[in-house]
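I have a structure here, written as structure tokens, and I will follow up with some questions on it.
All protein chains but one are shown in place.
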Amino acid sequence: MLIFEQSKAGRRAFAQSPATRVELSGIPADQQRKDKPALPEVSEMQAVRHFTRLSQKNFSIDTQFYPLGSCTMKYNPRACNSLAMLPGFLARHPYAPDSHSQGYLSCMYDLQEILKTVTGMKEVSLVPAAGAQGEFAGVAMIRAYHDARKDDARCEIIVPDAAHGTNPATAVMCGYKVKEIPTLEDGDVDVEALKAAVGPQTAGIMLTNPSTVGVFERRIKEIAKIVHDAGGLLYYDGANLNAILGKVRPGDMGFDVIHMNLHKTFSTPHGGGGPGAGAVGVSARLIPHLPVPMAAKNEDGSYGWLTEEDRPQSIGKLMGFAGNAGVLLRAYIYARLLGREGMVRVSEYATLNANYMAAKLKKAGFELAYPDRRATHEFIVTLRKQAKNLDVNAMDFAKRLLDFGFHAPTTYFPIHVPECFLIEPTESEAKDALDGFIEAMIAIQKEAETETEMVKGAPYTLPVRRLDDVKAARELNLKYQPS
Amino acid sequence: MLIFEQSKAGRRAFAQSPATRVELSGIPADQQRKDKPALPEVSEMQAVRHFTRLSQKNFSIDTQFYPLGSCTMKYNPRACNSLAMLPGFLARHPYAPDSHSQGYLSCMYDLQEILKTVTGMKEVSLVPAAGAQGEFAGVAMIRAYHDARKDDARCEIIVPDAAHGTNPATAVMCGYKVKEIPTLEDGDVDVEALKAAVGPQTAGIMLTNPSTVGVFERRIKEIAKIVHDAGGLLYYDGANLNAILGKVRPGDMGFDVIHMNLHKTFSTPHGGGGPGAGAVGVSARLIPHLPVPMAAKNEDGSYGWLTEEDRPQSIGKLMGFAGNAGVLLRAYIYARLLGREGMVRVSEYATLNANYMAAKLKKAGFELAYPDRRATHEFIVTLRKQAKNLDVNAMDFAKRLLDFGFHAPTTYFPIHVPECFLIEPTESEAKDALDGFIEAMIAIQKEAETETEMVKGAPYTLPVRRLDDVKAARELNLKYQPS
Amino acid sequence: MPFIPHTEEEVQAMLADIGASSIDDLFDEIPEGLIVTEDDLKSIPQGLPEMDVARLMQSRARKDGHGVCFIGAGAYDHHIPAAVWQITTRGEFYSAYTPYQAEASQGTLQLLYEYQSMMTALMDMDVSNASLYDGATGVAEAILMAIRGNRKSKSKRVLMPRTVHPAYRKVVKTIVKNQQIEVVEVPFDMATGQTDMAALQAYAGEDYAALVIPQPNFFGVLEDVAGMTDFAHANGMLAIGVVNPLAMSVITPPGQWGETGADIVVGEGQPLGAPLSSGGPYFGFMCCTQALVRQMPGRIIGKTTDLDGKDGYALTLQAREQHIRRSKATSNICTNQGLLVTAATIHMSLLGAEGLARAAASSHHNTNSLVEQLTAINGVEQAFSGAAFHERVLRLPAEAEATLQLLANQDVLGGFNLKDDYPELGDAILVCATEQRTEDEIAEYASKLAKVVGA
Partner (left out) sequence: MPFIPHTEEEVQAMLADIGASSIDDLFDEIPEGLIVTEDDLKSIPQGLPEMDVARLMQSRARKDGHGVCFIGAGAYDHHIPAAVWQITTRGEFYSAYTPYQAEASQGTLQLLYEYQSMMTALMDMDVSNASLYDGATGVAEAILMAIRGNRKSKSKRVLMPRTVHPAYRKVVKTIVKNQQIEVVEVPFDMATGQTDMAALQAYAGEDYAALVIPQPNFFGVLEDVAGMTDFAHANGMLAIGVVNPLAMSVITPPGQWGETGADIVVGEGQPLGAPLSSGGPYFGFMCCTQALVRQMPGRIIGKTTDLDGKDGYALTLQAREQHIRRSKATSNICTNQGLLVTAATIHMSLLGAEGLARAAASSHHNTNSLVEQLTAINGVEQAFSGAAFHERVLRLPAEAEATLQLLANQDVLGGFNLKDDYPELGDAILVCATEQRTEDEIAEYASKLAKVVGA
């Protein structure tokens, strides 16, 4: 039942607004709203009960194994939540003077320093709201760099075909054309194709390493050289940073600019779709172009802001205020809980878990997309044989997994691998959970062979059976309308 | 799965204890524990996931209508939780000096004053941990009163047969004998029986008004006179205060001592079985005997404590510290949200809801235990006909209600009404919820007539089917033992 | 190991299954010399137990957040019911991700559908998406959308009043400049604080894709939204409203502006349940007309049915989005501000239309009384004559920055200094008193300001 269907005219949560309704003095009648917006009218308890019950209809990290590849669904420490929501942090207005902001600013400054070191970049700005905005900031900086050098002919960004959709979309938002290069059989980028693609029109390349196919790009240094020699810059999509945290640094690989998905690698919660934080880090040559504001340490040891005035070549502001502050606080808290030694462990155990699952699933007869490669923090299973021989495809497997109490892996991405599952267990899952998932996959495989229709009708144990996506798009119903 | 079954030797939540294990210096080896207690060894995420999922297996006010008679399961405002858990309140040590306790003490003082006024008693002590301990305090005060007067022959407490089990149990804990008197057909206490029961051996009577049968004791003033004339005192069991809050005051009815279940009437949460708070209020003659400590206002306007030294005739201390402070804070916050006008409404709408349900269920053919009486905040349905004619008893109805998404009412209490449901909707439930429950009752009645075995096999939609209580008691299994 | 559940035994068993002899082996495809050394990371502090981190953060939090807040300027200190964040931070909302597996995410999906329904009701618009990053990026996305969606115009130019939040204008510039979009600023009337309608008229007949219309504008002043909307439509431009959502509970909503209403509406969702929290996370909202829905960026949730015909909710119109459409997507946005929308949906349910209107009216009232008391001080004057909602520009008889710092030293955060963004206003500040400010606090501000400016 929708909250609207529980509405009754005149009902409300009386404690939640001022006790009396005052006049809107000074506002001309024709500017005043005449109708009453049709918001639900419910009591406080009705709202609490409704949303509490709604919440129970979700799978989440706090309730299920959630191996969604490329999304790094790991444990979000509860301390990050309670400490980021301390009254002093919640009450700080974004325009509060520095004298009333030293607590927050010191955290941001420290976080910038930690991120610099762990990525090997020269400077970091925390502004971008999510990965995609980090990408935007990064590509915009590449553009600002070429522009500043009057290197105007560079109109193309190179992107591997396996790249996340945000990469090409971002390049276009920054006014670039996108040139795709293929992925080789072994999962590496086609370096020959890259060589052919670069030229005076090349502004840069967007890569993630390990790539979205779950393998480490072995020829990364060669790639960096090719692009740099052509006058382009290298952009690192940090979505997969969890694979190499404290182990390899994008700066050392030759990247000029990176974004980090702090909601992935630094475990701020995904919140049902956000908020995230997409901090960007740069090599020396891009420092002048970083988005503002940034936290700075003054000579007297106090903290302040760097703004457009300090950084006249900055690409400018990206967010109304200074970014997703509460998310950044959570990332900082996480970083302090982990410490440098904990960071290395993140990538080590994320990699162990992924390789273990890959090995076990392979033994169980599942086809790995890159069977001869090490898995990184994630890996790809392709169910193309099942789709062809049994007519049970990746979507069917995914839905049936839900009945076994597991969130499905990422499906049908990367797009060049047919019927694929991108599986990312993360370091915070125990072997028991991995084994449970593997057993479920084996069980579903058996079901697919013997009870095909049953599998294709999954799920059965959730609040709804399989939903009709086509109907959702065809008969658009995007809001409640009283009947 | 039990948390123990997820345990692996050596696993832990590393962030939750000091980083290193120090020596236990100065403690002789023979006093040191040799074995390691078999607590579960799990990661932080495993614990979070386990207990989050466990919670989802509960019915609760935040998720379901929960009309458990005599328990006042109403909405627990979320503000009471967040404000009672403000860091300053959580950090206060119970032995902190008054200089560091003015915030807490002022709340307790104000709460005492509010409770005094709304109950019409002369003074209030907040110490008792729950209703039953409030009863203990009350009866102990009655005893202290008689003892102080050297009125030694009074060895009996009168209790109606409909009384809650804690009443007789408490009387015995205070060293009294219990004399039961019957309830009349119309739900009132048998005044003639009372007259016969009182005498020089009477220490007092324990009553609740409205009584546990859900009707207002009309001859209360007469009862008070009879008991007082016999030299006894009147104890008021405040479990049903929600029925009369701000409407009738126990003090005005002639009671000498009362307890209040703040976790009922003042809506502090029931917490899956507690904590509660059973504040006691007294008439003038019992003031010297109130349990200590109590909050007091000093002449300079600051607040302090009244202790045994100030109250040498006090029955003494009942709790290690000053009672369930966090619960009392929640009650205070609730009282401030309601205010005096809100208190009256509590009893009015609780009564409206109960009478509405009673009327509708009666119309639907259900038998009320006291059909000719006004319901108070609760009322009794007896399913004796269903039990006799259809072999579907109150327990079957209760279990089947769970399948309809409603918590069952209190069953089989009061004990003198066969196959009964004691139904208490509370004021915070909307008509829609009441109607839903009534419809479910009607539907189950139909099922009972046509699908008897199905009803007797309920529930079907919960984490478990009907549980075997007899087995639980016969084959005692009270803790996990690794197999 | 913090947040890692592995026992040594398990590690060995897993390595055996993999056929590797150590965890290091798993990194053997990484080229020589790239593996980080301990030394590389030594400037990062060592890990601390939660207890120690808690102590650190508590001491830092205590340094901030004090002071009575009279700053608005796009972020407002409104009351948020305790229930909002207690429910929002429940693990099932907090630690889930984008509802890609609809059947396992009906909680989030139904909630988002309810959110869309609420926002369209509040704005009186046809459709809503499920959030953008914030109000500022919302304006940028709206401009990109208008340029894509305006069939009557081929222009890559838009009109932007200077009364739009200066930070929003900066963000718009950052985001759209690389696409050769020109943002032409329209001046305001120094007397009223409204957009200068005469200056706007000068663009009549020219090809612009859109006109941005703030309501209330950055100064708190109410624009002639009807006139501006009709002007836009008369000249083939789309009308993009930028509104304070709380204000829309009492002020004419964009769907009712002028003859046919605004085409796109965006704004900062913060007043709907997000704590000030140093400026984020907040959320941007976006609504539009039915005609433009396929141009809208961001997630959209639709109602549908399951195999049994039962109602359910799912992401829809995904063909607009980057994960399907890639370089041709309506935006690059992926992760949005879901959890804030969760909070906003609960917040709006708890307040309802009446509660929002009371909070809005009470904030307006408190600001009126603040302005009255402050302007009683010699030399403190209202800058504009235009009717204003809930925020006001005041001219000070002393240097604005210094005055604000002196007030801050006494724990009064007195307003937003307009000097950098609007030097033409002289020493002017933007003040605001939400429904949370008490009469005492307002009087205290007045008495402190009187002392500071020496009146």
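As written, the chain order gives the labels A, B and C, with residue 1 at the start of each chain.
Just so it is clear, a contact is a pair of C-beta atoms (placed from the backbone, for glycine too) under 8 Å apart; a residue touches a chain by one contact, two chains touch by 3 or more.
Remember, predicted model here, so these are calculated numbers, not experimental data.
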For the chain that's been dropped from view, list the shown partners it touches. A, B, C
Missing-partner contacts on chain C, residue numbers: 49-51, 54-55, 79, 81-82, 86, 89-90, 435-436, 438
Interface residues of chain A (partner: the chain not displayed): 8-11, 14-19, 42-46, 48, 52, 77-79, 81-83, 87
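Heads up, the rule we're going with is that only the chains that are shown with their structure count from here on.
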Which chains touch each other through the most C-beta pairs? A-C
Approximately how many whole Å separate the CA-defined centres of chain A and chain B? 48
Let me have the rounded angstrom distance from the C-alpha centre of chain B over to the C-alpha centre of chain C, please. 46
Identify all positions of chain B at which a residue touches two or more other chains, and write them in rising order. 8, 11, 15, 43-46, 48, 52, 77-79, 87
Give the residues of chain C that touch two or more other chains, as numbers and ranges in rising order. 1-6, 10, 47-50, 58, 81, 83, 87, 91-92
